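All protein chains of the complex are present and in place, except for one that has been dropped.
Presenting chain A:
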Amino acid sequence: MTQTMTTVDVPEGTEARTKRARAVRYGRAVPFFVVPFGVLFLLFYVLPIGYAIVQSLYTVERSGTFGPAREVFGGLVQYQRVFENGPFWSSIGRVLLFGVVQVPVMLGLALLLALLLDSGLVKGRRFFRLAFFVPYAIPGVIAAIMWGFLYSPNLSPLKPITSAVDFLSAGFVLWAMANVVTWVYVGYNMLIIYSSLLAIPAEVYEAARIDGAGPVRIAWSIKIPLVMPAIVLTTVFSIIGTLQLLAEPQVFRSFSSAVSSTYTPNLTVYSTSSIPNFNLAAAFSVVLALATFVLSFAFLKFTQRRGVQ
């Protein structure tokens, strides 16, 4: 990030004086602007994170089988339980598999649609932009309920398909959910990529066109590299979103018995905290947040090293 203050050309002494004067004048303004957000951020972001870490270091002990429970410091006991917890790690594996397939499909489709909208080949751009973006207005829970009905063999308008393939069976339900997420988010990602395509000045293409490059060549060699930052951004958000999958599987539990209470990491957190085992649930949360942070950070670094940004 660059410094944003511009300094006007003034003689040495004056500048020092105005700087001091400014500092006095801004004195009350800066806290006025920063403190309200800062306090809420500390209370509802920093404090919970700290508290989750503290909670994850405690464990509940009982004196005798029926004795009263009390919390004692347990060090990394909960983390050991997290690492020994098979269902948790298979849920991580499940969302990673989901992400490896769904994120490229979704972003590939979003990129294709954005390039087509930008190519001049399509009439009625405004309509298509709106049509593809509408599903983003639908919250995940509602989208999952809608698709749950669409998948169910008796009610679906896709009856010929749903009676042949059971989308809600153990083998398919993960991809059934991937379709829900794709349906909701393609338009949003398309819009991010499309708006950075619009920001490219037309002269950039001129030379290529004079050299005889066709639209596909221009898209591949000029447009895609130039919108890479937007694609990186959408990828990071998609990775975060994938690891946090909750609403879709939680809703699908009413439609399909194939979705267990530990189907995704967040479902595991939720069902562990309703046992209630808050300490273990807190440890799951911490590990999950760390994994998310590391993955998205690693992806950013990786793309930066490749010289994308």
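Keep this in mind: a residue touches a chain if its C-beta (ideal position, glycine included) is under 8 Å from a C-beta of that chain, and two chains touch if they have at least 3 such contacts; residues count from 1.
Here is the rule we use: contacts and distances are computed from a predicted model.
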Problem - Which of "ATP synthase subunit a", "Aminotransferase", "Multisubunit sodium/proton antiporter MrpF subunit" or "Carbohydrate ABC transporter permease" matches, in UniProt, the chain that is not displayed - result: "Carbohydrate ABC transporter permease"
Handout entry: Per the touch definition above, residue among A:Y45, A:F83, A:W220 or A:F302 touching the missing chain
Key = A:Y45
Fill in the blank from the handout: Per the touch rule stated above, chain A touches the missing chain via residues 1, 3-6, 8, 25-26, 29-30, 32-34, 36-38, 40-41, 43-49, 51-52, 55, 109, 112-113, 116, 119-124, 128-143, 145-150, 154-157, 183, 186-187, 191-196, 198-199, 209, 215, 229-230, 233-234, 236, 240, 243-244, 246-247, 250-251, 253-254, 266, 269-270, 273, 278, 281-282, 285-286, 288-289, 292-293, 296-297
